[in-house]
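Comments concern the structure below.
Every protein chain but one is kept in place in this view of the complex.
Then we have subunit A:
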Amino acid sequence: MRIIVNQQPQQCDHQCTLQQLVQQLDINPNGLALAVNQQVIAKRLWSEHALQPDDQVVAFQIVTGG
């Protein structure tokens, strides 16, 4: 199915979880935060949060700053 990650289309399996998406995209989970359709999803729920077609996922990462 098709989802949107940071405004780019991505393909993932039906019922793909956020945890699986992170692995598929090869993203370092340390310092990572995810929101689906503008709702922040707690890290402990990534493995059970199943994505739906056309879900809008945004991924943020900790970077340096003042």
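Going forward, contacts are C-beta pairs under 8 Å (C-beta built on N, C-alpha and C of every residue); 3 or more make two chains touch, one makes a residue touch a chain; residues count from 1.
Here is the rule we go by: contacts and distances are computed from a predicted model.
A chain of this complex does not appear here, and its UniProt-recorded name among "Thiazole synthase", "RNA polymerase sigma factor", "Cytochrome B6" or "Sulfonate transport system permease protein" is "Thiazole synthase". For subunit A, the residues in touch with the chain missing from this view are 5-6, 8, 25, 27-28, 30-35, 38, 40-43, 58-66.
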